[in-house]
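Below is a structure I'd like to ask you about.
Partial view: only certain chains, each at its native spot in the assembly.
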Amino acid sequence: MNTIETFERLFPLNRSITGNGLRQSLSIIGEHIPLNMIEYPTGMSCFDWEIPKEWNVKEAWLEDMEGNRIIDFADCNLHLLGYSIPFQGVIRREELLPHLYTLKDMPGAIPYVTSFYEERWGFCVPYNIFESLDRSHYRVHIDTELKPGSLTIGEGYLRGRSKQEVLLHTYIGHPSMANDQLSGPLTLMMACKWLLDHQDSLNFSYRILFCPETIGTIAYLSQNIEHLKSHLIAGYVVAFTGDRGQLTFKMSKDKNSLANRAALNILKTGHREHQIMPYTPYGADERQFNSPGINLETAAIMRSGPGRYKEYHTSLDNRDILSEESIKDSAGFLIEIIKNIEANTAISPIHTMCEPKLDKRGLYTTLGKNGEDKSLGRQILAIWGLSDNHDDLIAIADTLQVPAYSLNQALHKATEAGIIRTERESEHDTKSKEQNPV
Amino acid sequence: MNTIETFERLFPLNRSITGNGLRQSLSIIGEHIPLNMIEYPTGMSCFDWEIPKEWNVKEAWLEDMEGNRIIDFADCNLHLLGYSIPFQGVIRREELLPHLYTLKDMPGAIPYVTSFYEERWGFCVPYNIFESLDRSHYRVHIDTELKPGSLTIGEGYLRGRSKQEVLLHTYIGHPSMANDQLSGPLTLMMACKWLLDHQDSLNFSYRILFCPETIGTIAYLSQNIEHLKSHLIAGYVVAFTGDRGQLTFKMSKDKNSLANRAALNILKTGHREHQIMPYTPYGADERQFNSPGINLETAAIMRSGPGRYKEYHTSLDNRDILSEESIKDSAGFLIEIIKNIEANTAISPIHTMCEPKLDKRGLYTTLGKNGEDKSLGRQILAIWGLSDNHDDLIAIADTLQVPAYSLNQALHKATEAGIIRTERESEHDTKSKEQNPV
């Protein structure tokens, strides 16, 4: 997958929380990841919410009475108020102005404005243009369609040895913006590439979701909550991962969740500059996953984060502020987290009473000499030595100040030698969980 | 109330742990706060202690044989040893000197010295004067009265909706010193002014105490411990709040007490320079409130603190070292703590399963636009979103990094909309607590 090429194909599409632009985007993503398209019909109840009408745009423009086109949806889909109802006619300037959305302090930028749940029509206009509107009358042409249809979600599933799942989620459904739309999907696609390359050896299964923000995620949860509650062991929302800000890890609600522990071990033993945020119900769709009654422990990976960079929700959130390096770094972090979850297992000692004599088992050199490579043997002894008061490999790795997955070989050798016992969650899919297949 | 004017009236009075100067001081304070004067009679048992005789001073001076007055109680009440017994007569220099208390390293200062529990007579003298005493004989005139009487306490009570109480305490009973006497009462009077201004809307009741240090507080506790144990939810000792040192919050003994949590939330989300001290049994009357068997969780608010500024317990602890700004800042901190306690309530979710759709309830804008004020709606969602794993509003506010009381409006709206349930301690005065009225 070429990230920039995919970016260029996805950027111009007119995505919203429903509609054909959303479907086309998921279709392009689906060229790289096996995605199932789910359609939830208008009017379907989702907890406290309801799927709205489907919205599609044919054309939309504003002209003066001489036919000079002032703004045109064809130039930039941000020009049209999201979910704008249709409207056509000539109106007086005074009538027009309340339908124009603008940002005085960023006079060259088109703001991103939506009205999903109240019927409005309108345009989004750079303040420079807004200010120059001095005619008495204007011609408005908004040819949109709002009618019963459906909301589309892209869902992938990679089956590992265990039916227990890790959730990887991003949102899809914003129009032509870079960080606040395409960074998340591009990052998630990179991580999925790694998963596909390692599919044969995965311990856990992976649920991959591309959902319209808020309503799409709520809709999916409303239909799958029982399954997720019985299968999910950790979740990550990946969004806002493309700006040049520092990597940010926002914890899930329960401080001690696997989602948090697997990630913090990577951050604390690695060299990535980063900040760690406690869970707050501000942010993106992690709000839904961690909400009362849902409580699917889901952390978030981002850089600056929603609302914390100046181009947020404007036409300036474009290719210029996107850093391929940030996307790669974010994906690399997510991949390391996945490796940690894959590596993790409960551990307890079989051998007890002083160290096992590893050289008898061919696991330690008999030559006591500086420079002799004892690292594997030492790791075996270290895992064993902590196996009676540390719950799992991540906890042991935290104490040893190394990434959990870096202990994979030693863990394997120690298990094989009968020194420790592991009890990977993937090794016993409980019967009760089988009762709720997807 | 004019703080400086009140200071000037209170400063010259000869306060001690008993006597008329103490009563006059309480009477002046009582002009601003409705205070009940309690008199505990000499000889009354208070746990391990006993109310001493009442002490009053008519006059006291030291002269040489030519009648030159060397020191005079009329000039400064610190000149007389606190609780000095009467003595009159001409004595030799050698006999006199052991009765003179002085500070060699602060030669211009009169030390503050007392002998409450052993009969002594004596004067407190600047070292400069002490050194110049070269005559063979001196005339001592100490006309004091030590006889059965009573110890006086000032007690105020502001009734809120709940009979549960917050204790606000300071000591009274030191003679003419500024920081180590008047700073506490002046600060407490400011906070009481705020309480009186808001008396109609208080959730909790407030017990306000002006007690002679140690013995007065112990006496009060001995008579009211049952009531306090069943009514007190938090307490604050306010003293040493007038010097130019940094605001200091000394925690109550149980780290997780409401007294601590309400205050730490203010400090950690605000801009006051401050330091936080763990509880130790050194300090002022918080020692009694937190003592074994009593365990009324009571924190302390101060600046430098007892013994930690050089003018401590001398005549140099006067108007010059008092900062009106420090008193205002200390009172402001206490008022914010009170607002936090007033705001606090246990919270649990009523709505569950993803976010409630707030725009349906008129609590969220339907226009998705930068700059649109969503703060109230966001706060409602935040309180709700943490309501299933945070115990109360202060815990939620700690996570959101805002003062708890700043969430008042959102809390009210969320409760009104039926999204969350609050259980303010003030809402159910238990029957069992009614059994021990004052």
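Letters are used for the chains, namely A and B, taken in the order the chains are written, and counting of residues starts over at 1 for each.
Everything below uses one rule, namely that a residue touches a chain if its C-beta (ideal position, glycine included) is under 8 Å from a C-beta of that chain, and two chains touch if they have at least 3 such contacts.
Worth saying up front: this structure is predicted, and the values here are computed from it rather than measured.
> With 2 copies placed here, how many are in the full complex?
3
Everything that follows uses one rule, which is that only the chains that are shown with their structure count from here on.
> Using mean C-alpha positions as chain centres, tell me how far chain A is from chain B in Å, no decimals.
It comes to 52 Å between the two C-alpha centres.
> Please give the residue numbers of chain B that touch chain A in the complex, ascending.
Contact set of chain B toward chain A: 349, 351-357, 359-360, 366-371, 378, 381-382, 384-389, 399-400.
> Which of the residues in chain A come into contact with chain B in the complex?
46-49, 82, 101, 103, 111-118, 120, 214, 217-218, 221-222, 225, 253-254, 278-282, 287-288, 290-295, 312-314
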